[in-house]
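With one protein chain removed, the remaining protein chains of the complex are shown where they sit.
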Amino acid sequence: MTFVLRRLLGFAATLFVAAAVIFFLLDLLPGDPARFILGINASAEAVANLRIQLGLEAPAWQRFFAWIGSMLIGDFGVSYTQGAPVAALIGERLWVSLPLALFAMVLSAAVGLPIGIAAARRRGSPIDTGLMVLAQLGVAIPNFWFGMLLTLVFAVGLRWLPTGGFTPWHEDPAAALRALMLPGIALALPQAAILARVMRTALVEVTGQDFIRTARAKGMTMSEAVWRHGVRNAFLPVLTILGLQFAYLVAGVIIVENVFYLPGLGRLIFTAISERDLILVRGITIVLVIGVTLTMLLTDLCYALVDPRLREGGS
Amino acid sequence: MSLVEVANLSIAFGALQAVDGIGFAIGKGERFGLVGESGSGKTLTALAIAGLLPETARREGTIRFDGAPLPHDERALARLRGKRIGMVFQEPMTALNPLMKVGRQIGEALALTKAGGDIGALLTEVGLLPTHGERYPHQLSGGQRQRVMIAMALASAPDILIADEPTSALDLVTQAKVLDLIAALCDRRGMALMFISHDLKAVARLCTRVAVLQRGRMVEAGETASVFGAPGDGYTRRLVAAARMQLPEIAHGSPGGVLVATRGLTRRFRQPGSWPLPGKPLTAVDKVDFAVRTGESIALVGPSGCGKTTLARILVGLDTANAGSIAFDGRVYHGADLSPDLRRDLSLVFQDPFSSFDPRMSVAQSLAEPLRLLDGLPPEMHRQRLAENVAAVGLEPAMLTRFPHEFSGGQRQRLAIARALMTRPKFLVLDEPVSALDLSVRAEVLALLMRLKADYGLTYLVISHDLDMVAAIADRVLVMQAGRIVEEGKPAELFTNPRHEMTRELVAARLPAVG
């Protein structure tokens, strides 16, 4: 299982370097963070006190390793504008953002993959053309704009679903779910369109492979051969795209939350940026990077699960 | 009644007539060969019989299997070919599903045709072990994969085995073994065979009756012995002559002093691990010592993977030895450290004429590339040298402005030779110089090489697996196995009286001459 070991090592190394980049980039900020927080008019004494409180007197590399160390035990520091632990702030918001991202991902796969397969199986037919025109359109629609459109139709016009806002899960799970419906659909549509295109291309490509001809020579019809041997092979490139899509989804979630006034990570970030809460910015960005890197790790492991050639470590 | 009857079969793609009105019949248990060069339509004919033509193909004429026309219903057709036709294709590397254990892939064939049978028994029958069924395709060698393909084809106990160039992707020794296996299986099971190949000797070894295809037309058909023994058609005659490797006799001059000598040349590779984790080490070239004298023509033979290509790449400076050295005209180098003024004295002709020219450059640009090594040559001489060399390989200087895709394989190989001679080298390494070419042009290119050798006073090192070609052009033969040179001698002596086991195996794998 050298493959798994190597991927895990790579995962850890990526995160370490990412943490360093985030930390030192934000540390580069010109001027004194304490002065920055307290404003121009603060007394020198107050600034000095805050510097000690923030641990800013230590050299940067010491503070970096201290940050890494405390993150490993789940301590992401304390936000100086909100006066609360960063981990708790993020954790609270993740209950909105994470379900939204997962819902969008599942929805896009559930819609995109069957469409891609259907189009590939009827290649060249009017159905294929129609589906691919739709996909072309779907790829081009900005998800947040689509969200606005959905609100206009389903919330303002038909009044089926709320226009925005969020009821916490523990108060009313059904209402929470309803609040995530439209943003989830808005996020899923462009991803579903991309998946449909990739799935179609992969399946069409696989159909021309020699081993499909072998399966047909064994006595299978074209569709039996594609179903038994093609789909699994075609799924490999799709898996790569699925992994990459999570990175887009992370960005998409943050933007779409803005449309629907959802109290997720996106809102927290904008508060943090506008109030110049660097500890909070640092915490959120590293959590986003962990999320993306973790998805890529999972994609790689899934890849190895499907493809025996990868398990042996050769590249 | 014949098992397969093909009458007036035509296959077209748009305006392109790929197969044009051919007809033949294969009796039960008969072994029938279909011979032709690339583009002759032989593979399409086989696919048509199995109902596997691409959707874009237009088919006319009749194909009857066991007296009945091929069913129109896709499912019925699929079940018919699964049950009664076994197929083996050319490329064993891609013909198996890479994500599925080979045993399961064979099992699928058994289940589909409800043929009672056992995966282990089938694997044993094709010379593998039952445990091979637990492997994935990438864990098997090319020869093993082809055996798996054959086992899969046998699963339904078919009436006929259609084998499309089943051995051309395999090395010589494996090739002979797979041919023997096919012959034995047909005998034991009383199975008919349709064998498709460009290799006349392989067809002669297996088939009792043959048909010769040229550009979609059948030019000759009949008993193997009579077609190859006394070909009636001009094209068949050319093929047979080429297969016999009949070259004009060339006076072998007496060799001069030592031109190239290697001492303890060794090249170790790490197998593809991914950096920084090392893969397993592999010694491709293992303490090789040999010498070539000026004016000699040396052949290097051996099975695939024995290190002959690596050795050639080190000699011309495309790779570097880990240990040992080469002396060229007394000047020592180790591979890529070959100095530019020495680089012009040796050159290489590649095996595949289709990939040896940059498709985006005119032939003149590609040919002129090595001239940078001659800083003494005034630019106005460049055009003259180009024209000279193109004429020397029998082409028109006017062709220089064209692009590679406008030339046939044989023409491209001539141009590749012209490029190799641009710097007027003394020593030329030829890596399988004709094996990628159609049979009918091989002899011409070899004759050209022999003429150029005399005209320019060249010294050759020819890498080949084709012992007939080696016998025809080499003064001396080196046999290589697992990175070492295991035997050396004049071709006539070596091939009649091989001492080393590797040489014996190679000689045994050599198919008898046709006709």
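Points worth noting:
Letters A and B mark the chains in the order given here, with residues in each chain numbered from 1 onward.
Simple rule for what comes next: a residue touches a chain if its C-beta (ideal position, glycine included) is under 8 Å from a C-beta of that chain, and two chains touch if they have at least 3 such contacts.
Keep this in mind: contacts and distances are computed from a predicted model.
Considering only "Peptide ABC transporter permease", "3-oxoacid CoA-transferase subunit B", "Inner-membrane translocator" or "O-acetylhomoserine (Thiol)-lyase", the record for the omitted chain gives "Peptide ABC transporter permease", by its UniProt protein name. Across the entire complex, the residue among B:357, B:427 or B:495 in touch with the chain not shown is B:357.
When the whole complex is considered, the residue among B:2, B:124 or B:168 that touches the unshown chain is B:168. Of B:69, B:234 or B:340, it is B:340 that touches the chain left out of the display. Checked against the full complex, the one of A:91, A:142 or A:208 touching the unshown chain is A:142.
Note that of A:217, A:254 or A:304, the residue touching the chain absent from this view is A:254. Take subunit B: the residues that touch the chain left off the picture are 38-39, 90, 165, 168, 198, 274-276, 313, 316-318, 340, 343, 347-348, 350-352, 354-360, 366, 369-370, 372-373, 405, 409, 416, 419, 436-438. Remark: the residues of subunit A touching the chain excluded from display are 10, 13-14, 17-18, 22, 25-26, 28-29, 136-137, 139-145, 148-149, 151-152, 156, 163, 244, 247-248, 250-252, 254-255, 258-259, 266, 269-270, 273, 276, 278, 281, 284-285, 288-289, 292-293, 296.
Here, only the chains that are shown with their structure count from here on.
Averaging Cα coordinates per chain places subunit A and subunit B 50 Å apart. Listing the residues of subunit A that touch subunit B in their complex gives 2, 6, 209-211, 213-222, 224, 228-229, 232-233, 306-309, 313-315.
Contact residues of subunit B toward subunit A in the complex are 50, 52, 74-75, 78-79, 81-83, 85-87, 89, 91, 94-100, 105, 108-109, 112-113, 136, 138, 149, 152-153, 155-156, 272-274, 277, 279.
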